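Working notes for the structure below.
All protein chains of the complex are present and in place, except for one that has been dropped.
Per-chain numbering from 1; labels A and B assigned in written order.
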Amino acid sequence: MPQQSILVADDDALLVGLLTHRLSAKGYAVSSAGDGAAAIDAVREQRPDLIVLDAMMPVMDGFEALRRIKGDPDLSETPVVMLTALKQEADVVGALELGAEDYLIKPFMPEELLSRIGRILKKDARP
Amino acid sequence: MAALCGHGAPIALLSPAYNEAVTIVQSVRSLLSLQYPAFEVIVINDGSKDATLDTLIEAFELKPVSRAYDLAVPCNEIRGVYASPRLPRLVVIDKVNGGKADALNAGINISRAPVLCSMDADSLLEPDSLLRAVRPFVEDPERVIAVGGTVRLANGCRVRDGRVVEIGLGRHPLALFQTVEYLRAFLMARLAWSRMGALTIISGAFGLFRREAVVRAGGYTRGTVGEDMELVVKLHRQMRREKRDYRIAYVPEPVCWTEAPESWRVLGRQRSRWHRGSLETFFRHWAMFLNPRYGRVGLIGFLNIFIVDVLGPVIEVLGYILIPVLWLLGILSVEYLLAFLALSFTFGITISVCSLALEEIQLRRYPKARDLALLTLAAIFENFGYRQINNLWRIRGLWQYLRGSESWGVMTRKGFRAG
Partner (left out) sequence: MTGGLLGGLWTASLLMAASSVLFMTGLVIARLISEAGRARRRARREALVADMMSAMDGEADAARLKSEVREPRLVARALLELSTLIRGRELAAVTAALTQAGAEPALLRLMRSRNGEDQIAACEALGLFPSDKAAAALKTRLKRRTSMRVRIAAARALLQMGETPDLNDLLAAFDIGEVHAPLELSAILDEIARRATEAYLERLKSSRDAPALRAMMVGVLGRLGRYEALPVLLGAASDPEPSVRAAALSALGALGHPDAEPIIAAALDDPVPEVRAEACDAAGRTALAALAPRLAERLDDDEWLVRFRAASALLRLGEAGRETLDAAAGRASPRAMRTAQMVLAEAAA
């Protein structure tokens, strides 16, 4: 199986560093984007297998980026895991309704994120 | 009033839009993402001739709704109210064109929050601007009726989707001069005036007001050039008349960014208009001038407007005319002339440097040492030419005021480029 790739979209350098460290240790190829608009550009160019998306980012917030990704027939198949400090019911439900595959709230448990990502990608790989 | 003006008091942001189709969606989006527990964004489409309303309807999936609203202050007919079930915080009003004051009045009528935030369509707010600016309402809930904040220039900053993402300094000399002017006006002057209780202006680019006080003062005066200054003077007048103990506060932290014109022509028109607005306000409320009934506002605030705005430009121009005449007549001592000129220039520089130092020590918003050096140079060189031209623009404003000119200076925007 070829190496699976993950895009981490977050404006927090610490989080990007942390996830890059953990995800590449698990064998994923990791790239990153610092805001929603850059994330969309990166998705178009790199076609990652999964996106980890923050909500509160400069330029374009994560919900808007999610809406555009899921609204674009070309990109909508890419699974998105929201990873954000927003914990209100409306935000969670809203993101899931927009098509996010999963929603984790910061502070999160890295192990949990890894296993959820693993599950989504396994399901995805099945024909 | 106080509970609702306490921490997290609901705020209604009033954003008037006239022919803003190009930028409206990104600025609304950035307003919707402000950090504040409870606010509503009311966009007032003031009869735009372009596609402002349609762009909004499409981008935010708006539907016409029926919304109960007040008729507290006069405004032109409201043609429709639009909202989206997906975005409970957004309300868009479509109304017959009537100018900025009229549009803001419509927003006041529609709003349901005890605190209003008035702004320009091109104001770029800091994400925590509301949290910062609401604090005087919290500290002194019974008395505070309005709060102004520091407005900074966005020229040279990196702006994306309606938000300043990286602070910079414009490189155009006009932008540099205006940066020094803004620092001086906001950091030194307004802070001092508000401490004295005689602040007579809150920038139209950003201000918080208690709705109830604005409604009592009759809202914005329609058809004025300087409706922002006029409203603050009206608030003073109303509160003094009612003998209410009140306070108009000011927060020195930068809360709002605006783009300064980088063309002499546009800047000139803006300054003439500001000056005309100031004169209009002064003469409309001249009964307050030196009237002890109006306390410090009447005595000091109005005296300041009188000296600086009413007399200032005239005296300065008289000086320019008289000096050569007197010199030709041989009455004038050149030595004294030069000495006084030098004193007035260096005094101006010292004041500017003090505001630069204040910004550097307290706020430190400009990231590079080089920016600081550039601003120092601008503070020196503005005295040679820029100051004099500014004065001519003010004279033109005076002339327009005297003629009762109706021609409004149209502010052409440079438009924020993405990236």
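The definition used in the following text is that a residue touches a chain if its C-beta (ideal position, glycine included) is under 8 Å from a C-beta of that chain, and two chains touch if they have at least 3 such contacts.
Nothing here was measured: the structure is a model prediction, and the numbers come from that model.
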Identified contact with the non-displayed chain, of B:Asn19, B:Gln238 or B:Thr376: B:Thr376
Absent-chain interface as seen on chain B, which is shown: 1-8, 37, 65-72, 112, 114, 135, 138-139, 141-142, 211-212, 335-336, 339-340, 342-343, 345-347, 349-350, 353, 356-357, 360, 368-369, 372-373, 376, 379-380
Residues belonging to chain A that touch the chain removed from view: 12, 14-15, 17-18, 21-22, 25, 85, 106-112
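Everything that follows uses one rule, which is that only the chains that are shown with their structure count from here on.
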Approximate Å spacing (C-alpha centroids) for the pair chain A, chain B: 41
Interface residues, chain A side, partner chain B - complex: 35, 37, 56, 58-61, 64, 94
Chain A contact footprint on chain B (complex, rising order): 29, 33, 86, 160-161, 163, 165
